[in-house]
Each structure stands twice: as C-alpha cells, then as structure tokens.
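Here the complex is missing a single protein chain, while all its other protein chains stay put.
The block that comes next holds subunit A.
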Amino acid sequence: MTNRAEMTRRDILKSGAAVATVTLAEGVTLMAFGGSAAEAAGADAGKRWGLLIDASKCATDCNDCVTACKVENGWGSEAENAHIDPEQAAQWIRKVTLKDKETGRVTSAPVMCQHCEEPPCVDVCPTGASMQRPDGIVLVDKHICIGCRYCMMACPYKARSFVHEPLTDQKANSPRGQGTVESCNLCAPRIDTGRIPACVDACEKAGHSAILFGDLKDPDSPISKALKTYPSVALRDDLGLNPGVRYTNL
C-alpha cells in the first residue's frame, strides 16, 4: 500500500510551512499557527488543502478520527461535557451512519467543517473572525470572535460549535475560548509544521485510510488524481459553495 500520509507530508514541506509565534497575554507566549488573520496571511496561496473521504473504507463502528481530533484539539473531554446538555457539547468532527432510502445500502463517514471555497460563515461574520486562509482553510480567529453565532446559523453542515462553558486544561497548540465559536481548522497547526491532520493520521493508523488529505490545486497530488479518477460528491452541492472536503462511495 502506498503511504499517502508520507506523500502528503513531503507535499507540505515542499510548500514551505508557515509558523508563527504569538503572545496571547503578558508572559504567556504560545506557538500559534495561522490562528489569526495576521498569521493566516503567511499561509501558501498556491495551495488549497482538502480531504477526500471514501465512505466504503470508513468502518461504521470506528470512531478513531473523532477521538484523535478531541485529543489533538482538546475538546469533548468527559469533564468538559459533564455539566452541559449533549446539544451544547463541542462537535468539531462527528461520525454519521447513512442508509440510502431507495436501496437500503448503509455507509458511514465523518463530517467536519467542509472548508468551502465560498464559505457562508465567513460572509456573515460581522467582525471577520470567521475567516479563510489563502490556502483554503476556514477557521475562527478567537481573538476577535464576539460570540454572536451568526456563522452557526449560516453553516449548512452544522460544523460549528459554541463554547458554552468555562474551559480548563486547554491544549497549547489549540487555544479555545468560552463564549466564542470553534470548528475544525483542518489541523492548521499540524499542516503548518509539515504534518497531516490528526483525523487523517488516526484513520491511517486504524488501517482504514478512508480520509485522503492533500493539495487540491496540485494536479499531481494523490487527492487530485483520485478526484480525477473516481466519482465524488460534495455535501449540499446545490449551494455552490465548492467545499474542500469531498466524499466518494457515499
């Protein structure tokens, strides 16, 4: 089996990754990665990162991508969810199991931020906190998010969560904030240091390799070749948002 992760790693390193150091508060300096508008400007406009999810390879009973995302970004711990309704819990990535109404065929796949080319969440955000990096990654600048939740209204994929409670034990690489909105950032900090997103990594390790990560603008990248070879769909394609996340064998 070809190691797609390795190929994409080289992809990224070739691109010249952008890393920034930011002072969050006096005396607290974190390595922050494309998390604010200023830092995002360092992302490579020559790339457009995307995912191709092969539902036929995704195991219904496997939740490794979700777990990996939780560990990587520090959301969804038991302590965090103990005092809130399930509907109020963060959900950066979720697994769905679908049954074709006509044929009865059952498939499963992860759903996360679809990193639209024309993101409604970015259009509606009053302050510009909801933003798109030059490399196509859509994320929230938590420094200027005022917590109005209009982006959550506008997202067709339910990909965003609002932090409903005070947080403890945050990850240094993924600062979160009570009263602000958050979502999958395609593991921008990992991408900027030449690694692949945590969910992609976990899926590889689980032996499924259902999520292919890569540069949609590079015609020779594995993801571009796969998209050229096999039929794929975008969720809510009718909206014309051109998501960076696509699905095959759904």
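The working rule: a contact is a pair of C-beta atoms (placed from the backbone, for glycine too) under 8 Å apart; a residue touches a chain by one contact, two chains touch by 3 or more; residues count from 1.
The rule is short, and it goes like this: contacts and distances are computed from a predicted model.
Chemist: Tell me the UniProt protein name of the chain this structure doesn't show, selecting from "Fe-S cluster assembly protein SufD", "Small basic protein", "Molybdopterin oxidoreductase" or "Cbb3-type cytochrome c oxidase subunit I".
Modeler: The chain we cannot see is recorded in UniProt as "Molybdopterin oxidoreductase".
Chemist: From the list A:Trp49, A:Trp75 or A:Tyr157, which touches the chain that is not on show?
Modeler: Final answer for the missing-chain contact: A:Tyr157.
Chemist: State which residues belonging to subunit A touch the missing partner chain.
Modeler: The missing chain touches subunit A at positions 60, 83-85, 87-89, 91, 94-102, 106, 108, 111, 120, 122-128, 144-150, 152-158, 160-166, 177-181, 235-236, 239.
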